[in-house]
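Beneath this line is the structure, given in structure tokens, with notes to follow.
A single protein chain has been omitted; all remaining protein chains appear in their positions.
So that you can tell them apart, the chains are marked A and B in the order they are listed, and the count of residues begins at 1 in each.
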């Protein structure tokens, strides 16, 4: 009874996608399939074509981009009224931007093209070539490894892994055949290397036209015969206008600490953001969240007034930690914050190993990751999320450690 | 007399390709030509279109693949009845698979796409990025260098060189205009780098419809003005069902030794294969073969029963050594053996230099490589090859060295 009530009050997201997966039959459109030799390229479908009974028309389209380093990159656009989601199968199904409900999720990176991975050299810049393509609202940092670049085991573990620069081998758009005509876009990301890895991830985004949330559902499977290490950080990035001076980060926090020595000086102000600040560069804070009895938690970014925001709901059994990335540097340098639920922090894989935060998959085993991104267009929506955070925080006090966990 | 007899008995291959090259006029189809601006893309020709007088129809086709990391890769398929050869101009004319006569040549790599070299970073994984694309039945490891990755001369000599990840600049399909309508597919692989290399290789595959053999004929030419080092390993790979527990390797062997310390423990069992074996990884044995008076030799893989097999015939003046690669690990890890005739073993180029196994080409000079792959569908065919091996072995005893040649 109490639990049901809270779900209603706090807009518990899980039933939504549970519903989607089971209720209505969906019509599938295969955009890409390496096995069947399918690649549709430019393509679109509309609610009118589907004879969908909707007040607000919706559409899903795919477009092949051209020119510069985005030659050949593909972008899928889901539109429903003023709600627009853009994601790129070419870049590991990363979400480029979401707009709607008067909000804009995403940011302005100096990288302003949807860079085809064929033009990205992850080994460049000492293993930080990933920076040549980084501009997503959400990029998967994984799965074979994640975190800062490091040379170990005779190789360079390049910054944030390879999934984000791996083009999808299969791309399927599914649209339910009756109301609410839930839309799903899923892509298969293969991290397959002889003797090294056979991690295959079905990366899915779901959206119910008219709603203020979209969800991500990934299943990474070890298709190999050996136990396989893996890590994932859902690098979710928000810039102006939501991010502004006085904007706030909220989460039910068990423990927060600075990522490194530079972040020590910002630990007291972990909750609030600066405006665009010259020479700020980036401060990262390691967050271990509390969760409710269903292991669900959420992280929240609000504007200064507290009447707009975005929340990310996730499961701490799936994603036990969160990196809070404050990159409140100048607008052109990239004014952005990352709320990054992950299996591990952003340390190099060598440190993640020491911390016991590298996970493993047995042969054939899958790990699932379910995240809900909720656009909070007004004070009531923001307050709803704040109440839920407060309720979870009742489990214990927030502990602020002022020393980086890597400093012995 | 005796020699002719043996040729008949042991199905001496050389006359076949000698015949092909000289007898009938051939119709050429230029699929790709960088100089003339030709790239046909999807294309096919059939025996019917050619009005060829054949009982069993044949066809040759080219297909452009899409999706994932195989976007843009091309695959040429030669079909004649149940005999199907697939090769990829995008991947240095590598042979992907051959099926026919109830046999399957090839293997199941965790890499299950025909990876476009644009998505391969040979420098990655400490110079072993080649593993991101490796799944061929035969891949050319060369020509500028071959072998394991090593840092020397201020650069990384990446694993197995660059030819296998070089798209062909010219691709020509030739079909003879009368019986037996021999088919040839040849591609030009350019390893051209200012100040470093101007090695151009015409890589050719020939097949006579209806036959159980196909042949490879490469001519690598130093188009530069300076003496040029080169190496080549014909990395020829066979998996299940031919490879199985009790399968056997045969060759007329002068000397065999373990590649490294790990292989020492397997040297006594060099001739037989294990079934898929967890944690086996790979054992490599260095083989120096005997040859007949024409410098021809052959290596043979048979199943346990000895009623199916595949042989590779080659010339020891062209390819004096053979690497026997036993990768009898689990099925999903890649259960495969490589019979790899080469100018050198799989050691890094630095060691190959010490061993005197790096060859040179004078300006304008070419080196030719001719290999015959023969499918052996029954015991008689297998026994024929075994007899030929036994005859060559009569030249001397098989010497087993239990110490790796790199251990002083």
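Here is the rule we go by: a residue touches a chain if its C-beta (ideal position, glycine included) is under 8 Å from a C-beta of that chain, and two chains touch if they have at least 3 such contacts.
Owing to the predicted nature of the structure, the values given are computational and were not obtained by experimental measurement.
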Exercise. Hey, which of A:84, A:111, A:240 or A:264 is the one touching the hidden chain?
Worked result: A:111
Exercise. Which residue among A:99, A:124, A:393 or A:406 touches the omitted chain?
Worked result: A:124
Seminar exercise, completed: Considering the complete complex, of B:39, B:63 or B:379, the missing chain is touched by B:39
Exercise. Of the listed residues A:41, A:68 or A:154, which contacts the missing chain in the full complex?
Worked result: A:68
Problem set entry | Where the unshown chain meets chain A, residue by residue | 63, 65-71, 109-113, 116, 118-119, 121, 123-126, 128, 131-132, 134-135, 278, 329-334
Exercise. What residues on chain B make contact with the chain left out of this view?
Worked result: 32-34, 37-39, 72, 117-118, 121-123, 153-156, 158, 166-171, 188, 190, 192-198, 223-226, 363
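Simple rule for what comes next: only the chains that are shown with their structure count from here on.
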Problem set entry | Chain centre separation in whole Å, for chain B relative to chain A (CA means) | 44
